[in-house]
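One structure is given below, represented as structure tokens, and several questions about it will come after.
The complex appears here minus one protein chain, its other protein chains still in place.
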Amino acid sequence: MAMLEVNNLSIQFGGLRAVDGFHVSIEKGRLYGLIGPNGAGKTTIFNLLTGVYKPTEGVIRLDGEDITGKNTIEINEAGIARTFQNIRLFGAMTVLDNVKVGLHNHYKYSTLAGILRLPSYFRKEKEMNEKAMELLKVFGLDGEAEYLASNLPYGKQRKLEIARAMATEPKLLLLDEPAAGMNPNETAELMKTIHFVRDNFDMTILLIEHDMKLVSGICEELTVLNFGQVLCQGKTAEVLSNPQVITAYLGE
Amino acid sequence: EEGTFKIGVIGPMTGDYAQYGTNVYNAAKIAIDEVNANGGFNGYQVELLDAGDDQGDGEKAVNAYNDLLDKGMQMLCGTVTSGACIAVGAEAAESTFLFTPSGSAVDCITAGSNEFRMCFTDPMQGSKSAQYISENGLATKIAILYDSSTDYNVGIHDAFVEAAPEYGLEIVADEAYTTDSNTDFSVQISKIKDSGAELLFLPNYYSDCALILQQAADAQLDVTFFGVDGMDGILSVENFDTSLAEGVMLLTPFSATAEDEATVNFVTAYGEANNGETPNQFAADAYDVIYAMQAAANDAGITPDMSNEDISAAMSASMLNIEIDGLTGAAKWTEDGECDKEPKAVVIKDGVYEMMQ
Amino acid sequence: MKKGMSKTSKNNYITYAMVIVIFIVVQTLSATGNLSRLITGLLVPLCVYTIAAVSLNLVVGFSGELSLGHAGFMCVGAYSSALFSNVFAETLPSVPRLILAILVGAAVAAVFGILIGIPVLRLRGDYLAIVTLAFGEIIKNLINVLYVGVDENGLHVATSSAGLNLAAGGKQIMKGALGISGTATLYKDIKDYFFPIGVVLILITLFIVQNLVNSRSGRAIMSTRDNRIAAESVGISVTKYKLMAFTISAALAGVAGVLYAHNLSMLKVSTFDYNLSILILVYVVLGGIGNLRGSIIATIILYALPELLRGFSNYRMLIYAVVLIVMMLFNWAPAARNWRSRMLEKLKGAGKKKEAA
Amino acid sequence: MTFISYLKDGISLGSIYAIIALGYTMVYGIAKMLNFAHGDVIMVGAFVILTAVTKAGLSPLLSILLAVVLCTVLGVVIEAVAYRPLRKASSNLAVLITAIGVSYLLQNLALLIFGADAKSFVTVIDVPTLVLFDGQLTIKGITIVTIAACIIIMCALTFFVNKTKPGRAMQAVSEDRDAAQLMGVNVNSTISLTFAIGSGLAAIAGLLLCSAYPTLTPYTGAMPGIKAFVAAVFGGIGSIPGAMIGGILLGVIEIFGKAYISSQVADAIVFAVLIVVLLVKPTGLFGRNIQEKV
Partner (left out) sequence: MAMLEIKDLEVFYGVIQAIKGISFEVNEGEVVALIGANGAGKTTTLQTITGLLSPKKGSILFEGQELTKVPAHKIVSLGMAHVPEGRRVFAQFTVYQNLLMGAYTRKDKNEIEASLAEVYKRFPRLEERKNQTAGTLSGGEQQMLAMGRALMSKPRIILMDEPSMGLSPILVNEIFDIIQSVSASGTTVLLVEQNAKKALSIADRAYVLETGKIVKEGKAETLLNDDSIKKAYLGE
């Protein structure tokens, strides 16, 4: 059974049907791409998957569990984490703390233990630090652990967002334009990292991207969205050579 | 310097209640100048320290009290407002002689045997008012409108309500407002109008009363208005149309429009010193406090080199011996620090107070 | 791989150390008689406002919500504890009574924090601010009409003095706008220790707030401040953690209220109006949002300032206003900040050069 | 009839809140700051009129004009000296606190100049009382004037903000100052203009407030200022019609609370209704519910 099964997902904003009958099925461990013209509804689909918006219609199943209509927190607990198109870090907190917030639901000790500095506090904090540093290392951010997140350059902020999302130990990771604002070198490096993450952290990844180099370089399957509807679905190479996709999205 | 007594005043000099504090301070200054000219306290000159501003707040009053002690205060004329007076009273108990001109809540002077007051207590004003209204047959159906968020007004109100049945008064409307909404009385007035009350009891300060009278006139509320000492001062509210206060009765120990020599002199002196302002009842009380202190000081034979405790003890003892005839009437003091004087009832006629009876 | 003390815990210890050093210096000065009465009198209030400011900083600085009703929680803490102290005045000795009173004040304030927090924390920004202000005012208004008394039948609660129906020998404790008086008198024997007690309470407050902030829950609280949507996306319940911050802050404000109520003989609800909430906010903002040490320093400076300006009599509140504006500009204006950091660089540079030479 | 009469009382009181809230919301909506000194500018305006009429013997019209001019200047100066340096401060609470400082400053200046004694305000606006239904319902002239002023000001402001170029510039500034600047909007003068209008309206509000409730002290503006803030939030931050409706509703609720529940806890009732309304409509009656694009 697929990790993520979406059927007939739709949402209406006033007169605009931003997502219309979207469906997708993503196998466990896949690196899956969601592409499409600007305004096609890609980010909106992420918002639907993560409970930021409630769908007007449709069903979302994660690992067989129906998560349609759940709120963001429940969905995160169910195993979906995401990054945002317009970066949303905890700007006034350190890089390390950003990741530790991501670890929140996996390394628990009570508030009282935190205030009274009971042994569980020290134990868990130590574990959290170790885990967080491990994640930061994956993204080459370990040197900046004590920086304020808002002081990081743009590219590193994007990476930190991924690290934070991964800290919640999701089954499915949603990345919204992870390479935006990066130059080709940085993008190439990011591609390697995404691969590494998928392979070493046992994750399924669904990403939105406009950088074709990244899409063709790492995505195994693609869905192309146009005007809220699925235009085409399938293996990356096939999709990218589909004439409809070329006229609607790729050009030339 | 050596050889002078130092007296402090504490009260609200800024903030919502600043008009009361400034009146007290200004009057104390006038009284002290006069006292110094006629022999001082037991032959020693008296110096008035800078005003201790408390903005009507207990905590700030204690701060002001401490500050004045640092500056050498030996006796306190204050504090002006009741809440602050209770707070300072606890500090001053058995240590520094406290004489409040206007702290009218019961608890103001209960903390120590060295604490006295010039004004009436709130409950006493409340029950006296009820008694007066009843004995003079002014009305039997009574309405009340008062500020339920201020201790002075509540103190009088509660005592009045308690005493009313005793005097055969029926309270047909008991309406309140708060300091936070003390501008619009339309609802209360129309309820009072509907209640069939013959007399409206207003245990409030004059600035509120000025507005109430205006709105009552607009609503054509045809009742007798009866106030307490806080109402005094209404005639000198700048630009107030005094015709609105025509026929208003109040119990007060002082009237700035009285024609006796002492009052006239005081009002003139006060106006000269404070660009034409007219003193209110707070000022009169403070003026009398200084004269009562003089009388007690002379009686006790205190000297400036004595400690505050000694002065306090000596003054307290002498307070029971003295009697003064001040602006607020003839007064003497009981052991629990209360002033024993008769409230005067006045009625406003042609823009001036006229004694009743 | 422990690399010494982390930056934050070092920072925390500096804050504790600062409080302790200030305490020791003050105690030494006081023991050697070098402290004026004014300053001595300011010490306990300073503790009150420091606790209030630090606790408000938890909400404003760490959970990122503007609360204008902090005085309401102080009020609840103050009244509940004063009531407790008065009811158990005879049955409990003063030390355990005080400890229990503190716990009662904190607990009652916390309950109010939860009750108020659950509905209002769904609101954002200025809408939340206005609702907290509204709650503060509601609490004030309701306590104003609350009368509580005890007699041999137990506790009586009513909305008017007459409604209490106390048996003979019963005592009114809470008297509406007249508040509760005489609480401090119940603690005469330990009054001198209030400052050390206050300092201990400050340290406890700091301990709670600092440890909370640097823990899992604290990070969750801050994440909801920095980005609500992102916080939810990683599974943080925004409501839960905002409520936690709000409640703990309320409880600590309650403690500040307890100290206030027991230090002063007069407890009046009008003290706890929105102006007080704003005043505490002023301390927090001047000292730096999210900066606890700053809150302490700003509280000390700003609380003491008007008291120390007493020498300027009439002009003191004016000067206070000007100083406040100037300090805010100096502390917050980007231009001033740049100038300051450049000066700092220069100083450092000069220092280095000297070392090199 | 009593109901109608109470309603009328509520609207009279509310129209005063509304007129203050209109000026308040202007600054609040555009400069994105809670100008806690707004109420005190109202007080200054009232004192100017009172002094001009009683001490300088100016005609009422001239006095009002003078007050408007002086308050406008005052507002602009306050903004330039105390608020502008903090415009780029890292927290918008900084300017809120400075506004509180300015509020203290104005109150204490007024205290030093005019003294603490409450003064009765003189009749500047003389409009006869309207008597309806054989005297069962009377509407005071000042109420009619205030409501008319409210409606005129509301319409004028709405028109100004939505339909004129400076108005558009104000909205752009309130959204994104830097971007507005790139469009050629002079941010400083736009914000100054906002303060000028807000403060000019404060003078009018001072006139109407003190005409309706003729008492004046240095602290007269403080409480109405807070209530106007409440009204502005009630109506929805930045919404001009919202400020007016919010103000009037506030007045009506206050009066009904006093009339039908209890005059002792009227304040609590007003605030409780406010809370309930905000819980149901979290951005106020007319506030736009801005959904953040995720």
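The first chain written gets the first letter, and so on, giving A, B, C and D; residue counts start at 1 in each chain.
The working rule: a contact is a pair of C-beta atoms (placed from the backbone, for glycine too) under 8 Å apart; a residue touches a chain by one contact, two chains touch by 3 or more.
All values reported here derive from a predicted model rather than from experimental measurement.
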Chains shown that the absent chain touches, full complex: A, C, D
Absent-chain contact - pick from D:30, D:172 or D:226: D:172
Of D:123, D:158, D:181 or D:262, the residue in touch with the unshown chain: D:181
Candidates A:182, A:203, A:222 or A:239 - the one touching the absent chain: A:182
In subunit D, positions touching the absent partner: 165, 168-169, 171-172, 175-176, 178-187, 288, 290-291, 293
Those residues of subunit C which, in the complete complex, touch the missing chain: 337-338, 341-342, 345
Chain not shown, touching residues in subunit A: 13, 35-40, 43, 85-86, 153-156, 177, 180-188, 210, 212-213, 248-252
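In the analysis below, only the chains that are shown with their structure count from here on.
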A-C compared against C-D, more contacting pairs: C-D
Rounded Å distance, subunit C centre to subunit D centre (Cα mean): 31
Computed distance of Cα centres, subunit B from subunit A, in Å: 73
Between subunit D and subunit A, distance of the C-alpha-averaged centres to the nearest whole Å: 48
Residues of subunit D touching at least two other chains: 107-108, 111, 264, 267, 294
Two or more partner chains touched - positions in subunit C: 137, 141, 144-145, 229, 314, 317
In the complex, subunit B residues that touch subunit D: 13-16, 18-19, 21-22, 148, 175-178, 180-181, 183-184, 186-188, 190-191, 194, 206-207, 210-211, 214, 218, 237-241, 277
Subunit C to subunit A touching residues, read off their complex: 7, 207-208, 211-212, 214-220, 222-223, 225-227, 229-237, 244, 290
Of subunit B, residues touching subunit C in the complex: 13-14, 50-53, 57-59, 62-67, 69-70, 83-84, 86-87, 89-91, 105, 107, 111, 148-151, 153-155, 158, 161-162, 178-180
